[in-house]
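Note that this complex is displayed minus one protein chain, with the remaining chains in position.
Then we have chain A:
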């Protein structure tokens, strides 16, 4: 026989199905987010590792000016090296019909026979170039797709100054080029950088590299010390113009993929707990209110001789049913959402296959947190109810204390009609309950504020980067550092309004155990177009001595102004310098280091050299300017800020940043769940009073006013409280969304707060409407007869 208490359990669940569903949904989305995010990040890093492994991505990359092929065996003898592959690579320009600017590209050699032992390619269409056919190439699939190129098409490209035609015989993906970006740019863009693979002998002929290589790839044995190998390789290649070997961690594409994944990981670690905590808190409030409303029945069961344990177990089952139901739905939903999103992300990361991975720990965490918070809410109240004797518990709950409201009532009475007074009395008489509802709705408001602030933060990052820090229209990079006189040639072009030089130098910055491989940007005195800004967006005057680091970089290296850095210059004479940190600058994209250009040139003993220029131009003459730039032999590349900006926006909307929309939706569900619950609780607690009101002649509208007036007042009080909570919450969430590539600031923006207010008010209106409909349909007699 099923115990009558279990009947009660099932019927109670059914009776409060609306509310149970709302609570369950809040738990479910909290857990869903946790499961989804951990599964997503686990799958992505698994997939990345498997991809690298299957296509034998190198552990160490060794650029060198020109080294004889025999050095390959010397490299292989270095302890810890398990595989060596040499190759030829070079810069190329691809001419595309209908495009004014040629697209920059990298040409990479494939062995004339067989597959490379390291950095293999994944052929997605067509075939490999035939040996002895220097005109046959593979093209990077993403680039081909971006321009509608297919196997069988031809391509014109300039290599080492010679223009040639090629046949595209196949398309390929490669773990080495998951992300490609034009030199000197931070944000990847499939369309603006191509990769061409062709046979070694053909490419060697084009770049005068017969019998030599200019890049070595090295695989490490598991126990090898990467640092030791890097040092040994550098020593060996020093006489051949070694530009400094670097590990996979510094490889551009990998760095980018890994940063995106760790961005997701940070969001997975940082954001779901916040959501789950809000859900847990809500659950606590709702469950405690629910048990409170069961006071009489608890007293009754105790009167019959049920023990506290038996009664407690009954309510615990009820709570468990909701919490576990919600948590399980969340786990299933999380798996489904994770699967759906991982598909999107595999496409985005260009992984050719997918290793789907679940994180069982996240199930356990999600279910445990839900159960614990739910039971905490139940136990807390049950303990209070158990402390009462059955006689007291069965009395009508908490005798209202009119005495305090009676007084203020007198002066107000004249202005208020009866229903308004009822609303007011209830609010002042049961401040504890009201506080619960207020905090509940306030946390919904806080979530909305935080999420909308984050949306605004993404916009701000784009704005700041492309309108405040960099105010140019076009960036020109030269093939090598040239005399600053070149700038006059640029300014003389019709339509160029302003040209500002820049000297970029590849460096490795080190401090203690931390190091960073990047570009030191030398800026002229008082620049107008690309500037280093402080936290207040005011330009920083670069000092005579020392570097100014972006605050992200300073944090990465663990340095503060005044500290000394060692700077390993990877160009020219490759000096190793000690340099003080003079200050920090605020940037939201990348992690640049700035230095006064003249001071930099002096330090390098290369006075008057520039490596590129920022231009502002007259849009009307843009095409003529591009054409002229293309004809200048020293110009290696031209990039448009509008394109870079578009690429960045795309990145934020498709990469790790895209998850914010999923989170926003979840935040909205939680907010709605919270507000709806507050309304439902109010209805449950008052249905009898409201029915009495109807019976003594109040209209439906008046009865609803008593109920909804309360909700309205609670919501209005909750809004500023939630706004304040949201302000702090947004810092936590913003930190979760910031990656090493870009930072998301949590800025106070009144518009965000206004939008969040609208979200909460909207949820309140809809909830109020749903509850009112229920109230209108309530059976008066039944409401009076039975206790809810």
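One rule holds for everything that comes next: a contact is a pair of C-beta atoms (placed from the backbone, for glycine too) under 8 Å apart; a residue touches a chain by one contact, two chains touch by 3 or more; residues count from 1.
Operating definition for what follows: contacts and distances are computed from a predicted model.
As stated in its UniProt record, the chain not included in the shown complex is "Putative ABC transport system ATP-binding protein", which appears among "HPr family phosphocarrier protein", "ABC transporter", "Putative ABC transport system ATP-binding protein" or "Cytochrome c oxidase subunit 2A". Across A:65, A:130, A:210 or A:303, the single residue that touches the chain missing here is A:303. Although one chain is not drawn, the whole complex shows that of A:277, A:394, A:493 or A:599 it is A:394 that touches it.
Residues 1, 3-5, 7-8, 11-12, 15, 296-297, 300-308, 310, 389-392, 394, 782, 785-788 of chain A touch the missing chain (whole complex, contact as defined above).
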